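All protein chains but one are shown at their positions in the complex.
Moving on, here comes subunit A:
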Amino acid sequence: MSAANTITYREAMREAIREALRRDDRVFLMGEDVGAYGGCFAVSLGLLEEFGPERVRDTPLSEAAFVGAGIGAALGGMRPIVEIMTVNFSLLALDQILNNAATLLHMSGGQLNVPLVIRMTTGAGRQLAAQHSHSLEGWYAHIPGLRILAPATVEDARGMLWPALEDPDPVLIFEHGSLYGVSGQPGPGQVDITSAALRRSGKDVTLIAYGGTTGKALAAADVLSAEGTEADVVDLRVLRPLDDATIMESVGRTHRAVIVDEGWRSGGLSAEIGIRIAEQAFYQLDAPIQRVCTAEVPIPYARHLEEAALPQVPSIVAAAREAVAS
């Protein structure tokens, strides 16, 4: 990989927004601290200067208001990109997202679609404590009417936004906070937003991950490879609708599955994936499905406790070993 072509995940996302703003004057970005400050995670740095305050709009601290206004603008023909600082704050806009954006098409008998993109940071690992570290993308993946994306690579960070804006229905993009500084190649610019991707091929076990845990799963695959176990790593990319085919194809070859999810285990996305494997590939399995999830506690603030609570490379390796051993 040529270093000259690499950019960070943050820059890739910024480039994607910039391209969208240039390409379509119906697109605008709106959210807390997105303008003068360049976003709390510096994604939109420089965009206010380039596009002006009409198209890069700093908002009051009113999540329900700016998501609701985004829905209104989308209904009126605009293509809003609404940034919610973190998934935790999206709870204040949950009524707008679930009861409005996701249901207006249905409630209008198909007359009103909502071409809205909502981006938000998700996940833990930055010592932000229990109220700022959730991984609730699995919840959103529960909701009919929404498309849920979880870019794990620089290429996906660069390429998912435009097709999301072209989607006539609301799309939520979850950006794991630990990824912004990760470097990689942005690729040609657009990617599909329908399928999962096989990030590494191996014959012994399938590691299924997404977003912030994809990198950890790949690192775990390296550790496993050194001890003679070759892992397939499936990056889900799209959490709703799930790409069952890619998952089942992989499990069909390896006969062992480890699901890695930074969400909680009980009632979570990992449970959904696990039951789909049981439904569709039960007779392919040679071992019980393993799950590596966040401990069933509010995310601790103290660094050592937080690290212990989250899926980590050693815990993924341990689960894979268990799957392979049985």
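Odds and ends about this structure:
Just so it is clear, contacts are C-beta pairs under 8 Å (C-beta built on N, C-alpha and C of every residue); 3 or more make two chains touch, one makes a residue touch a chain; residues count from 1.
Convention: contacts and distances are computed from a predicted model.
When the unshown chain is looked up in UniProt, the name that turns up among "TRAP transporter large permease protein", "Circularly permuted type 2 ATP-grasp protein", "Protocatechuate 3,4-dioxygenase subunit beta" or "Pyruvate dehydrogenase E1 component subunit alpha" is "Pyruvate dehydrogenase E1 component subunit alpha".
Only one residue in the set A:Ile7, A:Leu92, A:Leu105 or A:Ile143 touches the chain that does not appear here, and it is A:Leu92.
Note that of A:Cys40, A:Leu105, A:Ile143 or A:Val313, the residue touching the chain absent from this view is A:Cys40.
Residues of subunit A that touch the chain left out of view are 32-33, 36-38, 40, 58-65, 92, 127, 129, 131-132, 266, 295-298, 300-305, 308-309, 314-315, 318.
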